[in-house]
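See below for the structure under consideration.
As you look at this complex, bear in mind that one protein chain is not there, while each of the others sits in place.
Coming up: chain A.
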């Protein structure tokens, strides 16, 4: 087989490792797929009554795309945890001592995590539809929205790998996990940034999560007041393309550097 052939074969072996984890511990992974559903239901019923959307629309019209984006963010934790555990337990060292392709370790992880996100997203779409959320601009635009969300997840993958390789042990991850929540709240995931106090809205609207949420709403035809009231909001699709690419451009090389630095 060629080098590229082996890289792909090795990547698939690493991906299959994660799929086997799912098979061996189905409860754990199924719970993780339903966690976003739980958030959707909790925040939907918690805040839904207090929300005043134009034309008496359901809060789910705004919230569902927000939870989509939030699910991308929470995927980061899974990536980080997996990478840190492998490093801590010596599994990464074993991979590095094998004649396998070193890119495959990361590629396998990436494929597995994207599959994981795809399933979580599918479960969430089903729930959203059941709750009355709809896309109103046709299937192609809806697919484009899902594409942008997955692009964000892809960018967060590299942040996850970078942090996962950087922290000393699994305990330090807790700190990172706690920080994920404020990042989720400081975005347009739950409310349009234009409804926030000006300073907070400004911070939140530049959050890559907001770009993804607002862009998804734009493409789905769901309400988000910032689409018409702010510059970032009206350019959200562009932002949702640029910000993940920027993040990837920064964190992909950083991750590769970290991985190589394991030998220093």
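Here is the rule we go by: a residue touches a chain if its C-beta (ideal position, glycine included) is under 8 Å from a C-beta of that chain, and two chains touch if they have at least 3 such contacts; residues count from 1.
Note that contacts and distances are computed from a predicted model.
For the chain of the complex excluded from view, the name given in UniProt is "ABC-2 type transport system ATP-binding protein" [choices: "PaaI family thioesterase", "ABC-2 type transport system ATP-binding protein", "CheY-P phosphatase CheC" or "Molybdopterin synthase sulfur carrier subunit"].
The omitted chain makes contact with just one of the residues A:95, A:185 or A:206: A:95. Checked against the full complex, the candidates A:30, A:46 or A:262 give a single residue touching the omitted chain, namely A:262.
Within the entire complex, the positions of chain A that touch the omitted partner chain are 1, 6, 9-10, 13-14, 16-17, 20-21, 24-25, 89-91, 93-100, 262-264.
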